[in-house]
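Every protein chain but one is kept in place in this view of the complex.
Up next, chain A:
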Amino acid sequence: MLRFFAVRLLRALITIALVVTFAFIVLRVSGDPALEIMSVDAPPEAIAAFRKAWGLDAPLWIQYARYLLAILHGDLGQSMRDGREAVVVVAERIPATLELTVPALLFSLAVGIPAGVYAALQRNSRTDRAVMVAAIAGFTVPSFVFGLLLVLVFSIRLGWLPSGGIGGLGHCILPIVTLGVGGAAVLARFARGAMLEVLGQPYIRAGSARGLPWRRVIVSHALPNAAIPTLTIVGFMVGNLIAGAVLVENVFSWPGLGRLLVVSVVSRDLAVVQCILLLIAAVMIGANVTVDLLYGVLDPRIRTAPLCAGAGRC
């Protein structure tokens, strides 16, 4: 048990180190930020001064060492655009993104799981097929297309909801639905599959044979067992949710991290991009580790199984 947790945590740490290095390589080696920020025709002295001020004149490996040291101190540098701490710039956008992603995740869970379970219980019926086709549509139609179509119908044609920006409750509805639909579709498919697999197990038949009411068999035997694999997929969905937020925030002009990321990438604001990359990596890894650990707690078989099985990835 302890070994299982230790290995998971070690792998998470290695992954974080890789992400940090990746951010450094991509952001530093690819281009000269001094020229990007200062414009090409700036006087050479000014560019040299800029490089010196930001430590861009040192050899790369020294920059890398400084960068690692700074991160360990929690110092992620300043935004090159307005000189404020990158951490502050990023942190003030977090609430807006959470306002979008958390309700979207809840929406996915509330719609996806019941739909999938219901489809599984009605296997091969018309409802089942309809749910599954809707689910395929839900996760193949890109969020930005879906969002723009919603805007077209509900904002422009019907005039019921605002088409973008942040404000009252009305402003949240379209972005949340847009962001949540993909996850709901994935969950519906997955919950259906997990449920069908559990329903085929001998202990379900044993439960019915013992004369338990069908409802009772479902609620106390089938659902808890189907919940275990479904939980893993929720961990993976966090990544899709974040990537989705980048697109959805841009569709709806929502002032969150996703917008900040695209704006910072376009203007090469290294510190802010690094900060966002690290934040997202930390959230993702945290989510995956949590799910793995929870999985280990819920399902004792995992702890004794080969290492990779816990992640459900091998």
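We take it that a residue touches a chain if its C-beta (ideal position, glycine included) is under 8 Å from a C-beta of that chain, and two chains touch if they have at least 3 such contacts; residues count from 1.
Everything that follows uses one rule, which is that contacts and distances are computed from a predicted model.
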Name under which UniProt lists the unshown chain, selected from "ABC transporter permease", "Glucose-1-phosphate adenylyltransferase", "Penicillin-binding protein activator LpoB" or "Cytochrome b" | "ABC transporter permease"
Which of A:47, A:71, A:117 or A:151 touches the chain that is not shown?
-> A:151
Residue of A:141, A:212, A:231 or A:294 touching the missing chain in the full complex = A:141
Kindly note down the residues of chain A that lie in touch with the hidden chain.
-> 11, 14-15, 18-19, 22-23, 26-27, 30-31, 123-124, 133, 136-137, 139-142, 144-145, 148-149, 151-152, 156, 163, 193, 200, 202, 205, 239-240, 242-243, 246-247, 250-251, 261-262, 265-266, 268, 273, 276-277, 280-281, 284-285, 288, 308, 313-314
